[in-house]
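Only one protein chain is missing from this complex, and each of the others stays in its spot.
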Amino acid sequence: MTQRIKFYQTGTFTVGNRLLDAERRTVQATVDRSNSLTSGHRACQGCGEALGARYAVDAAMRAANGQVIAVNATGCLEVFSTPYPETSWQVPWFHSLFGNAPAVASGVAAAMRAKGRTDVRVIGQGGDGGTVDIGFGCLSGMFERNDDVLYLCYDNEAYMNTGVQRSGRTPPGARTATTPAVGNKPGAEFGQGKNPALIAMAHNIPYVATASIADLHDLEAKVTKAMAIEGSRYVHIHVPCPLGWGSLPRDTMRIARLAVESGLFPLFEAEHGEVTDVTPIRRKVPVDEYLKPQRRFAHLFRQPPDRESISAIQAIADRNIAKFGLLRQEGEV
Amino acid sequence: MLQQIEGSQAIAQAVALCRPEVICAYPITPQTHIVEGLSEIVREGRIGNCQFLNVESEFAALSVAIGASAAGARAYTATSSQGLLFMAEAVYNAAGLGLPIVMTIGNRAIGAPINIWNDHSDSMSMRDSGWVQLYAETNQEAADLHFQAFRLAEELSMPVMVCVDGFILTHAYEQVDVPSQAEVDAYLPPFEPVQVLDPADPVSIGAMVGPEAFFEVRYLAHHKQLQALEMIPRLAGAFARAFGRESGGLVVPYRTEGAKTVIVALGSVVGTIKDTIDEMRAEGTEIGAVKLATFRPFPLAELRAALIEAERVVVLEKALAAGLGGIAASNVRMALRGLSTPVYTVIAGLGGRVIPTTSLKRAFAEAHADRIDDPHFLDLDWKVIDKELARAKERRRSGPIAENILRGLGLVGQKLF
Partner (left out) sequence: MSMPKRPFAITLDVGSSLANLTGSWRTERPVYVDRLPPCNAACPAGENIQGWLYHAEEGDYHAAWQVLMRDNPMPAVHGRVCYHPCEDSCNRRQLDEPVSIHAVERFLGDQAIRHGWKVECAPESGKRVLVVGAGPSGLAAAYHLRRMGHAAVIHDAGPLPGGMMRFGIPKYRLPRDVLDGEIRRIEEMGVEIRLNSKVENLVGLMNEGGFDAAFVAVGAHLARRVDIPARDAGKILDAANVLRGMETGAPPRLGRRVVIYGGGNTALDVARTAKRLGADEALIVYRRTREQMPAHDFEVEEALEEGVLVRWLSTIKRIDQTTFTVERMTLDATGWPQPTGEFETLEADTLILALGQDVDTSFMRAIPGVVFRKDGVVEVDRNMMTGHRGLFAGGDMVPSERTVTVAVGHGKRAARNIDAYLRGTTHEAPPKHEVVAFEMLNTWYYTDADKMVQPALDMIRRRTTFEEVTGGLDETNALFEARRCLSCGNCFECDNCYGVCPDNAVIKLGPGNRFRFNYDFCKGCGLCAAECPCGAIVMVPETI
């Protein structure tokens, strides 16, 4: 048996690696990364969205040789990055409204096309509320017209900017300000919510992917791939919110990781409506491990624990694992 | 070149001559023919690299225009009625961001009850959004105002609505002089935005502004309107010199010399009013009219000057501020503040109700004699009103008013309660 030679100490899991070839390191590992979203922003400590935005936009900046225009929906990201008189953005950035970011991005893309600026690439971005709820009409329109925009949704599973109200991405069982943990069925309803990546796929657009800040290499690869494609592209990025989820700021990465490893947030790619690849779970964990460090699920673990709800959440994870084949062995096709 | 042409087609040709770079469209009657015309012109490749986007809503239409404009493209869209209300948030946003978008409003009533015919309820609802509002009297003016609108918008970096009466103008075939591309190019220089999204010179546009600066931003928007007040007559003058005809401007008097009664109105109804005035003048009545070609910014001084000699003023308008009366009338009173000149309000033509010369003549005569009620509802069928009010008084659960009225008029299949 020949031993597969591994040229790295920590594999492709760390941000950088002095032992890796430069071209295989992440954008985030480079000293000359764009820092598209730079210091001094007013995001909470340990904000997953701030990270996700910098990861994604920096990767896009590298892919487009710095020729990027970003359009932002109203939301946390917009508010914490651009309160007058200071902005944290270092790319041309534009904010119009809560529900129109995809359409505005389409407009910017149309302007670039009209001016023959094919080198300039347009990004639309917003939180889950701005994207999958109030902005969904515009998003769908952008998709079906196949406008040349990469739309990035930073999903923290509720309306955080307004004080943690339920969105179409709030998971079943989660406590929010409008799904309080009181009554017979505490937290968000089971059987509600939507999967925008699957809906995006139904538009038959060239590229759809889910990503997580917990897997930077995967995220950057997806953004890079998306940037090489013309037409409508959608990358849905899971970004834990310490404030809204009731988790410790230092646990943001860990919780993002547990979401992936439990199967609750499957990572996959799709082209023209068909799933083309999934990122396998590395070390599967029961959903309890993901739920427990978050106060929004604390009511599930009171004495006696709400085993029925926890099992229902586990069933969701198991269904994802089965549906996407997340426990694929390495080397298996 | 003179053409016998539908108003919408004239507007489409005029817009095309302005070399827009991004056009976004969502269908709503009665503006549809404009964007249909433009889609054809764009498809034929007659506006260079212009992008025509069929969007999913009016909200998206204006949002696409916002994005395009922020990126430095000359952007255009058109809408009517419900569509304007559906994009209301973006209407304010475009103005707040100072984006020089030009939008044609095919003026139409607002439901409920749903109604596709003309009045000014839609554009009047957006009068304080920060957009310039120009009102066209004829199809020629409707076309011409677009050249001025783009130039005004881009010089001041603010959005402009060109309000064109639905059906009455949009669907009417008239003779229109459509200028040549060279003439338009000479009048309308290429778009040079004051700020633009550009990777070579990145900025953040659309910051959140708190109490410490919001007020100033708002004042600056008001100041821009005041600047427009100065610029509109200049642009109209330049237009007249370049094209050899009068279009636009702030206020346009008609036979006001020695007029004791002056009618103030906006849009196509001014034509009917002129005919009425001609008749009444012929009969010896000292009456004239002033056309409000620009409603925002509101030309307070110019209007005051035009009305200063009048003994009374009648404002005829196609919108109703429910609970108050006239919208334009209130603004006109503002122009005449301090004077004792009576200002009568005539609400007319709502939902496409025909405004016949005979009715106007009767109302103006009553006003001229200071016998008119205020506000006066022109040709309102009081019998229907009285009957419905009486019925509603009898029965608490009286059902929808609109349907009851139609039933009363025998317009709905009769069925006994």
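Labels for the chains are A and B, by order of writing; each one numbers its residues from 1.
The rule is simple: a residue touches a chain if its C-beta (ideal position, glycine included) is under 8 Å from a C-beta of that chain, and two chains touch if they have at least 3 such contacts.
A quick note: this is a predicted structure, and the numbers were derived from the prediction, not measured.
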{"item": "Contacting the left-out chain in the complete assembly, out of B:207, B:250, B:306 or B:378", "value": "B:207"}
{"item": "Option from B:216, B:230, B:373 or B:386 whose C-beta touches the chain left out", "value": "B:216"}
{"item": "Residues in chain A touching the chain absent from view", "value": "3, 5-19, 25-26, 28-29, 31, 35, 38-43, 45-48, 50-51, 54, 81-82, 84-91, 93, 216, 242, 248-254, 257"}
{"item": "For chain B, the residues touching the chain missing from this view", "value": "96-98, 157, 194-195, 202-207, 209, 213-214, 216-217, 220"}
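Criterion: only the chains that are shown with their structure count from here on.
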{"item": "Residue numbers on chain B that touch chain A, as the complex places them", "value": "21-22, 24, 49-51, 53-57, 59-61, 63-73, 75, 89-90, 93, 97, 197-199, 201-210, 212-213"}
{"item": "Footprint of chain B on chain A - complex, ascending", "value": "66-69, 71-72, 78-79, 81-85, 87, 89-97, 99-100, 103-116, 120, 137-138, 140-141, 144-145, 147"}
